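Of the protein chains in this complex, all but one are displayed in their positions.
Every chain is named by a letter (A, B and C) in the order it is written, and numbering of its residues begins at 1.
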Amino acid sequence: MDYQKILNEIEEELKGELSKGKVADYIPALAEVDGDQFAMTITLENGEQFSVGKYKEEFSIQSISKVLAFSLAIDIYSKSLYKRVGVEPSGNAFNSLVQLEYEHGIPRNPFINAGAIVVVDALMSHFGGDYAALEKVMTFTREISGNPELKFDTVVATSEMEHASRNLSLAHLMKSFGNFENDVTDVVTTYFKQCAIVMTTEELSRAMLYLAFKGTDPISGKQFLNEAQAKRVNALMLTCGHYDASGEFAFHVGLPAKSGVGGGIVAVVPNVMSIAVWSPRLNKYGNSHVGTLALELFTTKTGLSIF
Amino acid sequence: MDYQKILNEIEEELKGELSKGKVADYIPALAEVDGDQFAMTITLENGEQFSVGKYKEEFSIQSISKVLAFSLAIDIYSKSLYKRVGVEPSGNAFNSLVQLEYEHGIPRNPFINAGAIVVVDALMSHFGGDYAALEKVMTFTREISGNPELKFDTVVATSEMEHASRNLSLAHLMKSFGNFENDVTDVVTTYFKQCAIVMTTEELSRAMLYLAFKGTDPISGKQFLNEAQAKRVNALMLTCGHYDASGEFAFHVGLPAKSGVGGGIVAVVPNVMSIAVWSPRLNKYGNSHVGTLALELFTTKTGLSIF
Amino acid sequence: MDYQKILNEIEEELKGELSKGKVADYIPALAEVDGDQFAMTITLENGEQFSVGKYKEEFSIQSISKVLAFSLAIDIYSKSLYKRVGVEPSGNAFNSLVQLEYEHGIPRNPFINAGAIVVVDALMSHFGGDYAALEKVMTFTREISGNPELKFDTVVATSEMEHASRNLSLAHLMKSFGNFENDVTDVVTTYFKQCAIVMTTEELSRAMLYLAFKGTDPISGKQFLNEAQAKRVNALMLTCGHYDASGEFAFHVGLPAKSGVGGGIVAVVPNVMSIAVWSPRLNKYGNSHVGTLALELFTTKTGLSIF
Partner (left out) sequence: MDYQKILNEIEEELKGELSKGKVADYIPALAEVDGDQFAMTITLENGEQFSVGKYKEEFSIQSISKVLAFSLAIDIYSKSLYKRVGVEPSGNAFNSLVQLEYEHGIPRNPFINAGAIVVVDALMSHFGGDYAALEKVMTFTREISGNPELKFDTVVATSEMEHASRNLSLAHLMKSFGNFENDVTDVVTTYFKQCAIVMTTEELSRAMLYLAFKGTDPISGKQFLNEAQAKRVNALMLTCGHYDASGEFAFHVGLPAKSGVGGGIVAVVPNVMSIAVWSPRLNKYGNSHVGTLALELFTTKTGLSIF
């Protein structure tokens, strides 16, 4: 298949959509991003990449980092963390605090904020504190992305912490139910740093190869997850990767994928490729408007799908 | 792969589990089924079947029928029905009336009761009444199962109608929001008849081939759905097929599947096979206890998964 | 105090408010009422009445009838009905089906629809069917109002039944929880007939004397409730009489009172008087806009309050 041609077509066909949707504006550092940008990269098993648009431009990966943190925590998950966070879609148009209270402080899954915060809390307990946990996430991300210089944006992380009321509320609520081990502020601060990692679609697409190939990075040959674990992370992305539009995304795109409020989306075609797409304007569910359309077009044009 | 051997192993390994869980007892006709039964059948592209246990025993397919009705309605869905029922997981440990009210009478997806009732309502409007709609479902099911004698159990259907308060409440609620077109009692009665279809795992497994092979029955060569439609039904089964344990099922089994309260579960491995399993005792989520374990064992032993 | 003068002042001061709010329009029979009408009557212990506006005009008392039905049921309540319906404010901006499901089919209080329907169900069980129960309500209402000709509006009752989806949904939901004894349609039909009773403010004010005077009608000397029972009905009106604006009403008016969607409100000043006011336009909580203001003005001008 001529992937480059397909990517070029997608870029062309979606030009009229670039002005639709709304850039995340809950913190100034994200709000000032130029919304009309677009980039898409696919990476094959042998590392070959095809890109279109601003694929060298760095953006804030935000919730995509939840996949990385959960991958790191999956051993802990099978031992004990599964009691503290579930793997069910939240399916909640109305906001997660409600469900979190009904369900006694146990978040539905690791990809909603409450669940991702619990994952960070568990990583901190496991690795010995906020500094060690964050280092593990950074090292892992540098390794899978092939960029040893990867960093997080301190301006974004600090700005997030200044607008953290909702996440602090979630964390304190979980603590009130006994589902918290470390200091609330430390955990939430670490969580924001992890979310503030910046990457290009080139880096992000390359980083996801381990999930496309049963847990082993086909380029370095290094195994990060075993086959069953990789399958589970992918299943989780499919059922929970797009907040309350996960069903919609599975229905229309049909690939395991995870979105971030910075406008990025990663997706994998098991045994074939990993994909990263970026466009900052979001649809009403908080997922990249053009990114979602690009992935839908890509699966339509290539016939690639897991179903 | 020696599928027969694998099925035999599964039967053997799960013997100790047959007494666990609880047969559905909300109506007498279901409650009296012998709970310790088990059957499993897989069907390959060429029609070859491998079975184990009581695969000639008929059982009530119940919610599995929702997949059949939705397949029939998918043309209507893309035209208008999508406004009346969503494709998102309900993710609701607490019961669906709550969500249905918050979301103004629009059910989350066609596989929860409210959504399936709306699908029947739409089929009745489309095909001209309850009799015509039910006939279409029966004809379709007979065709894909290869059993022209297939029928529904009138005792079960009548008994359901006598214990229909919850479903009547759902239907009247949707009507109060304007999301209902036909007479409430007619629709719910038709819905119960459809749920009361009885099949064996042999028949059911064979019937699901069209979903395993992109919408076309590989034996008859007849196309029931186009490729995109088949992909969508499969996506829906993956995200919404097991009520509030759909995420758990995707996480552990990793196949598009749909369960019924009669103890049946169907699953598909796209491009490879369709599977039907049956064991009447249910876990706390209302899915077959042994059926779920059998599918998990099957994917572990075969390595088959969509991820 | 010169009550007539006070009533005249109130009428004068509220003229500019008569066009505000919205007449109930969910059934045609109520929607066609002229919205700009107003009437108010107070009745003293000796039967003396002071009125203003259209106090000879009949209107649909609607939910005010819940007070009458509950008064009739209060003996049953202390024996068994208290297990089937509570006495707590529902406090639910979002609608009562949600709460009813969380609370397993037990309505919060007898003045929300679900609770009032349970009361009718209990009256039917107690008195031997829908006809007998309705007769009891009618006889009681005729007796306390001093109008032996009192009737209900069959056009309104029939029209309600044609738009009964929400109430049927509530009733079926309660039945699904085992909190229902008679046929759903019979109970809801009887409930609508009771709600469709028509009265003038003169009649309604006079009818409420028994609640103002410790359960005994001071004119006929007939005891309908004992002192403790009358106190309880009044407490219930204060805490639950105005749906989700009950606290607001208590805060601003400070009298036990019950409103109806037909625009009527009854209130009592214990040991002093009973009051009926009517104006069809409703505020956003479904209570008479001008009626609420009239009662607030009345308590401000007279200093009458229970606090």
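Heads up, the rule we're going with is that contacts are C-beta pairs under 8 Å (C-beta built on N, C-alpha and C of every residue); 3 or more make two chains touch, one makes a residue touch a chain.
Everything numeric in this text was worked out from a predicted model, so none of it was measured.
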For the chain that's been dropped from view, list the shown partners it touches.
-> A, C
Kindly state which of the options C:G21, C:G35, C:G105 or C:G254 is in contact with the chain not pictured.
-> C:G254
Taking the entire complex into account, which one of C:K136, C:R232, C:K258 or C:H289 touches the absent chain?
-> C:R232
Hidden partner chain, residues of chain A it touches = 94-95, 97-98, 101-102, 165-166, 168-173, 175-176, 180
What residues on chain C make contact with the chain left out of this view?
-> 86-94, 99, 102-103, 108-109, 227-228, 230-232, 234-236, 238-240, 244-248, 250-252, 254, 256, 270, 300, 303, 305-307
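FYI, only the chains that are shown with their structure count from here on.
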Which chain pair racks up the highest number of C-beta contacts?
-> A-B
Note whether the interface between chain B and chain C is symmetric in residue numbering, meaning over half of all numbers used appear on both sides, and answer same or different.
-> same
Cα centre of chain A to Cα centre of chain C, whole Å, reads 55
Gap in Å, rounded to a whole number, between the CA centres of chain B and chain A | 32
Cα centre of chain B to Cα centre of chain C, whole Å, reads 48
So which bits of chain B are touching at least two other chains?
-> 94, 102
